[in-house]
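Every protein chain of the complex appears in place save one, which is left out.
What follows is chain A.
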Amino acid sequence: MKVKKETAAPRRSRRTELLENRPVNLDGFVEEWPEVGMVAMDSPFDPSPSVRVHDGVIVEMDGKAREDFDFLDRFIADHAIDPAAAERAMALDSAEIAHMLVDPKVSRADVLAVSRGLTPAKLLDVVKTMNAVEMMMALQKMRARRTPANQAHSTSARDNPVQVAADAAEAGLRGFRELETTLGVVRYAPLVAIALQVGAQTGRPGVLTQCALEEATELELGMRGITAYAETISVYGTEQVFCDGDDTPWSKAFLASAYASRGIKMRFTSGTGSEVQMGNAEGKSMLYLEVRCILVAKGAGVQGLQNGSISCIGVPGAVPAGIRAVLAENLIASTVDLECASGNDQSFSHSDMRRTARLLPQLLPGTDFICSGYSAVPNYDNMFAGSNLDPEDFDDWNTIQRDLQVDGALRHVPETEILAARNRAARALQGVFAHLGLSPITDKEIEAVTYAHGSKDLPPRDVLEDLKAAQSVMDRGVTGLDIVKGLEAGGFPDIAEALLGVLRQRVSGDLLHTSAILTPELTTLSAVNDPNDYAGPGSGYRPSGERWEEMKRLRHVVSARNPDAQADAAARELLLNEKGAARPGRRSGEVVIGVSPAFGDVFTTTIVGVPLADVLRELLAGVEEQGVHARVVRVRSSSDLAVIAHTAARLSGSGIGVGVLSRGTTMIHQRDLLRLSNLELFPQAPLMDLDTYRRIGRNAARYATGDSPEPVPSRNDHMARPSWQAKAALLHIKETESVRPGAEPVELDVLIRMRHTG
């Protein structure tokens, strides 16, 4: 017997093809491989929790004797863990500690009394008992600052300082309290850092700025008062990778104190996946290594940590439970009482749905900084290699805040205010550059940046001149005070005052405390004077009052009192005069059009702004072009479309009637049918255009002459509901207000004319 050869490719399902083309399938996914650390939070090679304290010194930790400690173990044992609390805390069952984290009746302080004694393996063991929702519950309580905040990136693919200033101003206006920049060409740093500072203070006073650079250079810009805080102080979870990063826990601890000694706020940075990415995870899970980073930060005495995988998000994102691990690292940072700037700051997925799902575990419970870098510039301009969110997502973010009444720390700002701030920031920077004798900024650039979305919309700058200017900023020792003077000289005294206010903070050191931000009134808000007091339902931070009112505003919100606000758009005028009670018609060749109580009266357009004059004109024309007579009546006793259409049909000599609501919903009805039946129904008013009304009139006329026309194709849009359902409800309420119960239908005299416009 011959075996049939398979030649053609197997036939594919249409659905599989469709799924293959979904954006999520462009993301990278890999299987776990614990031997190299390619595992989120559960490696068989992770150590088991243990601790032994002798004479106030930790002599054994997580199964390792003190003499075998690597330098991270040693630093954590001697600086991060409280030996007085360790043995008692470690004796608690991990699930019991997890219960304490989740249970709102256990206070944050009670949890801290335990967490100060926990080793890395124990902290890992605790979060391994928790699912994502439990972690969110815990994060809601353990976040250090009561009021959540947010941080943005403002960078430029061309390192254009004018763009950075304008986008910083817009970001400040939108609500970000920290702004971060970095460079394509590092030599541009001084100019871009100045631009960021000027823009930030233009947007809203008290926004803190930083410029991510190599550690020593970053410190220098900070010491000069050009930047206000520092963040990219990276720590790693294995000795080898720490050394590859050219640091040790001791050099980082020294650096932490160096910043504090100049009154500059600072946090460390770490994240799951960095060790496996750098090829030296020692077979440990990503989260175990990250817990070590968190405790190094704790031990160094730095107030906070940026974590949540950060630039390595593609690694945990590729393995099972990776995003749960990312949430866990934010939770652990908060659980050891560190400020947490919680990631969501790197391009994560091709899928919008997945981007959002990755964001919600930080947005819903709230963190100290929900994004440690929301891209305030289009992602093509983002020199941190792109963020999980960019300006195209602003309206989505604001809508999600409003939907869930969850404070993501942003707000909708009207375009006029944004344009004014962008323009002013660019002009202020022009003044500062002129004052300092730096490369000039032209009026043409200012005009362009006011309206620009990204660097592609801007005229190119003279890069060589800019780099010369940048060098001179360094050589001449320009400081924050010189920027203040430049702003004052340029005629921007309020921006100068705001920057001086930020610089003045260095003297008091109030910003050095855990989770500190400055309010626009330049008062410090930190875990000391704004401690998280969440204790279950009805407690803790909840957006209310002015802030909630601000969150309610979006780009397009239908006014409840005046849902038909765009009525003026109508060019044709509709005049409907009541002629008295409507009587049953005797002509067999007629169609009666019944309009709703408020049609052409309270309302002049449909839900999507189609003028009702045109709607009626097309309906009438459709009927009349078939040689059929049309009458128009107003049904006053009901706003129910079936009642209106059926009433019209019963008045019609042919028995055919058309009912139409003010918002545009339409129905063809017949006298002999039950009221809740119909000949044709067009329920989706937003999809109704004038051609459809013409065809409805035509079909009604053909029914009236005894024809059986093909129904007008009814359109369907599964997104009409999210767009229009709420407005339709408001319009229906308004329509119903015009109902006069028991009032008889009236005959209408219809006059449609062009509106007088002068």
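Convention: a contact is a pair of C-beta atoms (placed from the backbone, for glycine too) under 8 Å apart; a residue touches a chain by one contact, two chains touch by 3 or more; residues count from 1.
We adopt the following convention: contacts and distances are computed from a predicted model.
Selecting from "Phosphoribosylformylglycinamidine synthase subunit PurS", "Glycerol dehydrogenase", "TRAP transporter small permease protein" or "Fe(3+) ions import ATP-binding protein FbpC", the unshown chain of this assembly corresponds to "Glycerol dehydrogenase" (UniProt protein name). Among the residues A:P190, A:G206 or A:G263, only A:G263 touches the chain that is left out of the figure. Screening A:V30, A:A385 or A:L481 for touch with the missing chain picks out A:L481.
From the options A:D42, A:E220 or A:E550, the residue with contact to the unseen chain in the full assembly is A:E220.
Set against the missing chain, the residues A:Q197, A:Q362, A:Q401 or A:T514 yield one that touches it, A:T514.
For chain A, the residues in touch with the chain missing from this view are 70-71, 74-75, 78-80, 82, 109, 112, 215-216, 219-220, 223-225, 239, 242-243, 246-248, 250-251, 253-263, 298-303, 337, 479-481, 484-485, 488, 493, 496-497, 500, 503-510, 512-514, 523-524, 526-529.
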